[in-house]
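My structure is below; once you've seen it, I'll send some questions.
Only a single protein chain was left out; the remaining protein chains are all shown in position.
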Amino acid sequence: MNIDKRLVRKDSLEKLFDILKQNSKTIYAPFSKNSKVSFREADSFSGITTDYIQTTQSSKEVAFPRNEKILNYSKDKEGMKVKGIDLNDIPEVVLWGVRPCDTMGIGELSAIFNWDYKDEIYNNRLSRVTVFGFSCSKSDDYCFCTSVGGNPGNTQGSDILFTQLGENGDYLAEILTDKGSSIVSISSALFEKTENIEKEKFLAEVPARFEREEIRGKLEKFFDSQLWVEQSLKCIGCGACAYVCPTCACFDIQDEAHGKSGSRVRCWDSCGFSTFTLHTSGHNPREVQSQRWRQRIMHKFLIMPDRLSVYGCTGCGRCSRACPVDMNILEHLISIQEVSL
Amino acid sequence: MDDLRKRAKELLETSAVKVVIGYEQGTANKTRALFVEKAEDADCLIFDSRCVQNLATYVTKREVKDKGKMAITATLPVMRSIIQLASEFQVNDNNLLVLGITPESKLVEFKNLSEVETFVHQYQIEIDAKNKEMLDKIAKMTQAERWKFWIDELSPCFKCYACRAACPMCYCHRCTVDFNQPQWIPVPSHELGNLEWHIMRAIHLTGRCIDCDACYNACPLAIPINLLTKRMLEDVKINFGSYQPSIKADHLMSTYKPDDKENFIQ
Amino acid sequence: MTDNLYMPYLMRIERVTYEAPGVKTFMLRFVNDDDQEKFNFKAGQFGEYSVFGVGESTFCIASSPTRKSFIECTFRQTGKVTNALSGCEEGSIIGFRGPFGNTFPIDGWKGKSLLFIAGGIALPPMRCVIWNALDLRENFKDITIIYGARTVKDLVYKYELQEWERRKDVQLITTVDPGGESPDWKGEIGFVPTIVEKIAPSSKDTIAIVCGPPVMIKYTFPILSSLGFTDENIFTTLENRMKCGFGKCGRCNVGKVYVCKDGPVFTLSQLKNLPDEY
Partner (left out) sequence: MAEFEPKIVAFVCNWCTYAGADLTGTSRIKYASNVRILRFPCTGRIDYMLLLKAFDEGADGIIVSGCHPNDCHYTSGNFHARRRWIMFRSLCDFTGIDTRRIKFSWVSAAEGAKWADIVNTTVASIRELGPYTEYKIVANNPVKEVSHG
């Protein structure tokens, strides 16, 4: 299929924003605070930042919030009442300004939430999200999307992918899905017909650094490697990498009680924590940090491809940027590739 | 820097220590921790003004400790942390050697921890002007404004516990926040969970925090959580006199004076 | 099940049985008859039991799938949720999600002898299979149960043990660790592996099902192997911490294998291919 390509003038973005608002869409866009850029609900166009290589946190929260009620319960004289959350209450969301590595992550996250058992809470949220991807014109030392099947102008996961044509230039909009088309249909004047525009020359250059198939192959025989111990020596066991990751889906289920009623909440968890796999008996299958670090890499580069047919890493480099001790995942992956067995 | 490499090499060659904890060049313009176990790797050690991570957090990490006697490249905040840790029986002269780096970037090797203590006591712990201004600003707010300020500041916190992991004083095998019988602090990172977690953290660090800012530097979301411990440090000074970590002295929060102020008690 | 995977069935505690110090069995009935109608499970599967306001905990279904209209679970009071469960009285409502996981391939065992070896609180996952087999007794040849606990007090399902003892078509051997016997104890004294070695059950056409604490398992496997049991004919169950029960929360995997989806039932030959992460 030929992709429907349109031209959106730089000044039209604000108009587009307003039209979306008028159509009662909730818009999540990147904002800068304390020198960190993160997605939050946008009330007006001004203030949305465009000056970022990558947001500090991924956009996964629109479909997988960090704390999410999964049911409410109450006890009274008549007995126990339990009610699931009403999926119809979930708002229609436009996710604005997502980088292609994040849009690709949506597919990987969905693979986890739909592995045999379909997680309808997640799916319902996602079905109400329209994704506006924005291609990357800049990259940094942490980026490695091209090594894991992505690229700075990757359309995968976006409903509309915008590529700015030069600094301060207009935007090429690639309309990729029906959701994207329906946005165009409510704001067609802003999406001008255009001659074929090549976006490639406006994209950042991200050199490929490793072969993920090769890493996967090595990991098959790598379980007992000393490498995990060496790599994880400086790891301090926080959960920053997992929480900023667009594809980390591990969670905890917690009950919150208040008097005779309360709720059950699904909240993010991280395989880096020492208590993650701790049994009540005191036994812990992953007792030391090296085992937990191994799980993180294995899960993304061996277990997910084997069991879910997708890799669990999009090369966004967030985990390395967020790491308080500069555990650089790219470096570690390269060193895994370089080890001779 | 050459002094440091040379000394590290000697220590490893003579097996005086098994591992030297220092800094190496990291990604982009960052520096990061390096654990040198072979003399020939000592050349990767660096030291400059970018080296601010508090390495003392590693001296209680099981995998590092298990290697044997450690030497640590220690700036003033790291030395303070080590003294506090020594007073809590976490390190001692048998398992740790301090390669001190003075505020003038000179290498000093200490024979033992009490020498480190003497060195550290030459310098007062002072909160920098910018943070002091922030503390004053918050102090001038009304109670309701302060409440709103903290609820807002803490709301992005997703409880990755990087602050806890980066802090040398947070070495407990099981943190209060990980207990579920009773569940002292709600696990989800909502307003209440975040508020209680950060209050708990600040209280547990009262009289122990040496103001190295490791928690703030570690926070991936740049939440100014160090203001809480800074305020505690100020209040410790006001209420109990100046604070210096010291190996032998009683811990500020596990001791008392009969004349501690009680103007708030009826 | 509803769209919401996390939505538990409401269950009423019909009967509480005190089994051993800290160990109780609940007989649970579905509050809604509809749920009861639709509910089906097989031997070996597990569920998430919850006390509302406290949380969920994972353990097996201890009753047999051949007995409809209720399920039973047996747990030891250890953590936050099991403590809360333990405080529940007859008539209270708890939550149950399940069944999850794979099953013992009991249909494939027709015509064979069965050897059950259990230690301590690990009898419950096996009780499900034992009753399943006893209810279809004509399908199997000999049924032998070797069950041990630390002390006489710690033996669970005391009434059922008596019943199995009486039955002519079951051979039951109970044992307690040395020092754990009471003055009137008539069973064996010794650790489970030792007793297995002593009894030396035949491996001919026999399936061995082993559940117990890690040490017991570790020392029992070699004995079974030396008795001629092949790795494919030795079954056991694994347990790991889990939250969801269906392969999403990311805790229970042992290498590529998810205990919640691929387990909890494994043969020894499968177990030997797993990395050491459980």
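Order of writing sets the labels: A, B and C. Residues in every chain begin at 1.
Here is the rule we go by: a contact is a pair of C-beta atoms (placed from the backbone, for glycine too) under 8 Å apart; a residue touches a chain by one contact, two chains touch by 3 or more.
All values reported here derive from a predicted model rather than from experimental measurement.
The chain we do not see here touches A, B in the full complex.
Within the set A:102, A:119 or A:256, the residue that contacts the chain not displayed is A:256. Residue in contact with the omitted chain (choice from B:29, B:94 or B:266): B:266. Only one of the listed residues, B:38, B:121 or B:148, touches the absent chain: B:148. Residue-wise, the contact with the chain that is not shown comes from B:200, picked out of B:39, B:52, B:108 or B:200. Listed by residue number, the positions of chain A touching the unshown chain are 26, 28, 39-41, 61-62, 65, 67-69, 85-86, 89-91, 93, 256, 258-259, 263, 265.
Take chain B: the residues that touch the chain left off the picture are 138-139, 141, 143-151, 176, 184-186, 188, 190-193, 195-196, 198-200, 202-203, 206-207, 228, 231-232, 235-236, 239-240, 252-258, 260-262, 264-266.
Please note the rule applied: only the chains that are shown with their structure count from here on.
Viewed as a network of touching protein chains, the structure reduces to a complete graph with every chain in contact with every other. Comparing chain pairs A-C and B-C by the number of C-beta pairs in contact, the larger count belongs to A-C. Look at where the CA atoms of chain A average out and do the same for chain B: the two points lie 32 Å apart. Between chain A and chain C the centroid-to-centroid distance comes to 40 Å (mean Cα coordinates, whole Å). Per-chain CA centroids place chain B at a distance of 48 Å from chain C.
The set of chain C residues that touch two or more partner chains comprises 79.
By the touch rule above, chain A contacts chain B in their complex via residues 34-36, 38, 56-57, 66-67, 140-142, 229, 232-234, 236-240, 242-244, 252, 254, 256, 265, 267-268, 270, 273, 275, 288-290, 320, 322, 324-326, 328, 331.
Only residues 70-71, 73, 75, 79-80, 82, 84-85, 87, 112-113, 115-121, 223-224, 249-257, 262, 264, 266, 269, 271, 276-281, 283, 285-286, 291, 295, 298-299, 302-303, 306-307 of chain A touch chain C when the two sit together in their complex.
Listing the residues of chain B that touch chain C in their complex gives 180-181, 183.
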